[in-house]
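Mind looking over this structure? Questions follow.
For this view, one protein chain was removed and the others were kept in their places.
The block that comes next holds chain A.
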Amino acid sequence: MKKLGIHICFLLCFFSGFGQDEIIQSTRQEVDSILQLVEAEKDPAKRFELILDIYDTRVEGYPLLILETFQKLLLIAQKSKDIIAESNAYSLAGQGYRLSGDHIKGLDYHHKAIVLAEKSRNISVLSWAQNQIGHIYKDRGENEKALNLYTAAKQNASAGKVKILEVWPMMNLAAVFLATNQLDSSLFYGKLAYEKTVALRGFATQSSYIFSNIAGAYSKMGDNPKALEYYNKAINSADENHSVRYRAMAYQAFAEHFQRSRQTDSCILYAKKAIDVVHNSVFSYLAIKPSKLLTDIYENSNADSTIKYLKIYKAANDSLNNTRANQQLQMMTFEEDQRQRDIAAEKINYQNKIRTNLLLAAIGVFLIIGLILYQNNRQKQKANKILEATLDNLKSTQSQLVQSEKMASLGELTAGIAHEIQNPLNFVNNFSEVSAELVKEMVEEMDKGNKDEVKAIANDLVQNLEKINHHGKRADGIVKGMLQHSRSGSGIKEPTNINALADEYLRLAYHGLRAKDKSFNAAMKTDFDDSIGNINILPQDMGRVILNLITNAFYAVNEKKKTLTATTSAVYEPAVTVSTKRKEGKVMISVTDNGNGIPKKVIEKIFQPFFTTKPTGQGTGLGLSMSYDIVTKGHGGELKVETKENEGATFIISLPA
């Protein structure tokens, strides 16, 4: 007992005597020089990191010094209107009151710190404020609340710029997980916190606390050698830092370890050490846990000791956990929770507002896109209308061209027709004149009584009348044909003598060309199959086809003749043959020329509209395409061409008969 007394006396001298004053003095100097740097620094973010350096001093060992520092920092912050520094100042105050055992005031200041941190929108600062307020709940064993705060602090630290801030929530999470027996998590965070602290700062003021938690985790896991190793490290580190608080906490933790391993004597020894360390110090409330432990141990064996430690426990507990204080704290916590809920509601409101705005913006964008598309569509419709109009124009132009093609071929024919009509008319006139003479003569012979001569003249007269009739019909046919040709067809097929039709148009074409070009000449040959008889066709359309083919044939032979006679003295007899034939239920009408033939490179194109080999202005390029349409679409037949270069070409119309 005497030995213990000396021991206590020594400890007291060591911690509360001259040694402590010197440490306080040097710590104050350290803190003041940091505050000077803080005041000189204008950038709030850099200031914040300087302020954090305060916690690397031994200031946390002396709550009064913390509160003194709080006052100094608050002045600096308010003077420069720096809400980050102000928040930090309140966090300091909160820590100062917490370590003094005044959780109510501590919580009050921490709340102020959090409000300002939120206002600053600096999540690193918020992380720090959250970490610091978490201690109060950790101290009071409100693990869930503490866990939430430390987790939020860790997340904000990770997201923020000041990475060292991650270390403290980790360290504290290790303590909370240890208290809630989540040992793997505790060990994980404990070791991570230590590694990171060493890596980032090179030293750890709080290493005693970290080691103590690691030791606690190993102890609860039953790994005694590891637990002992870390408890010793925790105690050594606390000694090195001259930290009463960490020393008491380390002893208490060690005592709990011995309780778990049922080493009662060692347990009592360290519990008493924990009480002794804080005796008469500002940390006297730390005697709660060891005194409770000792009360429980002595309860059934030593009444005196039980009472002694029960008293210590009650004193410590009253200072920290009296009923009024508990209620007030709960009220404050409730208010803070309410405030946080309001903030969350406001945040949701704000998010909804943003969402609404985004939605409106999106609708706006869609409207604009819609408008653009609508505009586009309208323009396209306009363009379409223009295109349709152009197409209509083209169609009417095409039909005009087809009409002018008809008229052009008619024009070519006009001269030929004049000749063709002139000839029969001449015959009609001549035969009627000569007949009149014959009648006079016949009367004379009658008077003479020359009966045989009268008979001969009468026979001539009959013949003449037949001739007149024949040539009158011929002229009539030509005129009708011309009218048919210029008229658009009736569209009704009628039985037609294809041989007569071909012959008529052959002659028309020949004389038409002759009328235009006097030097033109060609042999016309016909080879008609008389067995064909009448076939059902559109005569004016088919006549147009035949005329077109014959005109082309004449043109081809004429071209060859021109080039040959111009360059050589070779004998060339241009010839165009029109032949008909009934074959395998079909009627074939062929137009053959002995011209130059059709070159291979154009043979694919000859039936296309507007394709022509004639010089500009001489051909419309519609003749063959029109012919093709008439034969295929109008008559269900075929129009083919056979050609050999330099030898001529044959166009074959084949019609179903």
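As a working rule, contacts are C-beta pairs under 8 Å (C-beta built on N, C-alpha and C of every residue); 3 or more make two chains touch, one makes a residue touch a chain; residues count from 1.
Everything that follows uses one rule, which is that contacts and distances are computed from a predicted model.
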Among "Fis family transcriptional regulator", "ABC transporter substrate-binding protein", "Phosphate transport system permease protein" or "Xanthine dehydrogenase small subunit", the UniProt name of the subunit that does not appear here: "Fis family transcriptional regulator"
Hidden partner chain, touching residue among A:Ile297, A:Leu438, A:Val454 or A:Ala657: A:Leu438
Chain not shown: contacting residue from A:Asn521, A:Asn536 or A:Thr613: A:Asn521
Of A:Arg245, A:Lys289 or A:His471, the one touching the omitted chain in the full complex: A:His471
Contact with the hidden chain (one of A:Asn423, A:Asn450, A:Asn497 or A:Thr612): A:Asn423
Residue in contact with the excluded chain [from A:Ser158, A:Asn376 or A:Gln463]: A:Gln463
Interface residues of chain A (partner: the chain not displayed): 418-419, 422-423, 425-427, 429-431, 433-434, 438, 441, 460, 463-464, 467, 471, 510-511, 514-515, 518, 521-524
